[in-house]
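One chain of protein is taken out of this complex; the other chains stay put.
First chain written, first letter: the chains are A, B, C, D, E and F, and each begins at residue 1.
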Amino acid sequence: MKVKRLVLDVLIPQDPSVLFFADKLSDMEKVDGVTIRVSEIDERTKSVEMTIEGEDLSIEDLICEIEDLGGSVHSIDSVSSGSRIV
Amino acid sequence: MKVKRLVLDVLIPQDPSVLFFADKLSDMEKVDGVTIRVSEIDERTKSVEMTIEGEDLSIEDLICEIEDLGGSVHSIDSVSSGSRIV
Amino acid sequence: MKVKRLVLDVLIPQDPSVLFFADKLSDMEKVDGVTIRVSEIDERTKSVEMTIEGEDLSIEDLICEIEDLGGSVHSIDSVSSGSRIV
Amino acid sequence: MKVKRLVLDVLIPQDPSVLFFADKLSDMEKVDGVTIRVSEIDERTKSVEMTIEGEDLSIEDLICEIEDLGGSVHSIDSVSSGSRIV
Amino acid sequence: MKVKRLVLDVLIPQDPSVLFFADKLSDMEKVDGVTIRVSEIDERTKSVEMTIEGEDLSIEDLICEIEDLGGSVHSIDSVSSGSRIV
Amino acid sequence: MKVKRLVLDVLIPQDPSVLFFADKLSDMEKVDGVTIRVSEIDERTKSVEMTIEGEDLSIEDLICEIEDLGGSVHSIDSVSSGSRIV
Partner (left out) sequence: MKVKRLVLDVLIPQDPSVLFFADKLSDMEKVDGVTIRVSEIDERTKSVEMTIEGEDLSIEDLICEIEDLGGSVHSIDSVSSGSRIV
């Protein structure tokens, strides 16, 4: 299987910023692009939707990286795999 | 007939993950791509919509695989067949 | 006249499945593609919308086939004919 | 003037069918395509929207044909004329 | 200035028909296309929206023609001018 | 900086007309196109939205021209600048 796109519902702390998350995630191997949209800002945390596209994404590596940065993946909203995104 | 696209309403357990389902389904013969969207998360189960595209899909094999993985196909929401998707 | 597209509101039994209907209809002569969307599921029946495209569709043959399979065409929602779909 | 597209609000009897109307209208000279959408079904009549495209449509001929078939044009909802549809 | 598109809110009598208006307006010099959509039908009048495109439209000539035909331009809803429609 | 697009909320008198405004604005240097949409008509004034595109727009010149014609720029709703519109 080749995971081509993931949409993750993630809770991140106020620090580091969404920029830092986007920076680190898009630097990962096989990641082509990352868009992080902030959906809710609370006192100490932010709810964000992360859309990640690539040719052969590793969810384990992505979750690992997100957690290393202090984020917490609440749920996988969508996953697309195969030879093309449908 | 050649089934080109299927949209299935499926109930899956918390484990294995949607990733695993996408992985296994997109690895199947004649499957070009799979997108699984999570529509509802309950304590022990998830309601997901699976969109599967390919050149000549076998619903039997797909249902078989889904059930082997612990999922339960509630309904076929849409099926497209023929020489082109209309 | 050349009927190029038909949208039919059809009531079908639980058995045979929508797959079987799509299979049989898309195998018919002059049919290019069929999409069946399930709009309502009752205990013994399903309300479905059938979109059928082709180069010169025969409504009589289509209705005949649908009825042979146990379905009942409630209404023709839309018909497109001519040298191009408008 | 060249009328290129007409949208008509028409009341037609249950018999002949919309197929027959589409058949006859798309067979007319200068008509490229016809789409008839059923918007309301009453006991004896159907309210339909007819979209007719062609290179130089004659509304008189179209109304004449519709009335010959037992239909009644309630109103012209839209007319497009000129060297291109705007 | 070159007026490229006009959208007019016009009140027209029941007679002549929208077809006649479209006919006359699209026959005018520099008019490429006209679409008249009927938005409201009253006992003796119709409220219509006229979209007129061309390379160098003359609003004076258009209003003149509309009034000659018995119509009354209530307002100019939109005007686009320049070397391209923005 | 090169201003490529401006959307202005402008109050204009009943006279001169929106046509005159579009005429004058699209005649200005570096203006490629102007669309004026009327959003509200009061007894003596009209609220209009002006969309102006060009390669290197001068807001000062545009406001100057609008005021010379009797209009009053209430606010700049949107401005796009740079080597491409984003």
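Assume a contact is a pair of C-beta atoms (placed from the backbone, for glycine too) under 8 Å apart; a residue touches a chain by one contact, two chains touch by 3 or more.
Only a predicted model underlies this, so the values are computations on that prediction, with no experimental measurement involved.
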Residue numbers in subunit A that touch the chain omitted from display = 5, 17-19, 22-27, 31-38, 41, 51-53
Key: Touch residues of subunit F, complete complex, unshown partner   = 1-5, 59, 75-86
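In this section, only the chains that are shown with their structure count from here on.
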Remark   = Contact steps required, at the very least, to link subunit A with subunit D come to 3
Message = Using mean CA coordinates as chain centres, what's the gap between subunit B and subunit D in Å?
response = 42
Query = For subunit C, what residues touch not just one other chain but two or more?
reply = 5
Ask   = Draw the chains as dots and join the ones that touch; what shape do you get: line, ring, star, complete or other?
value = line
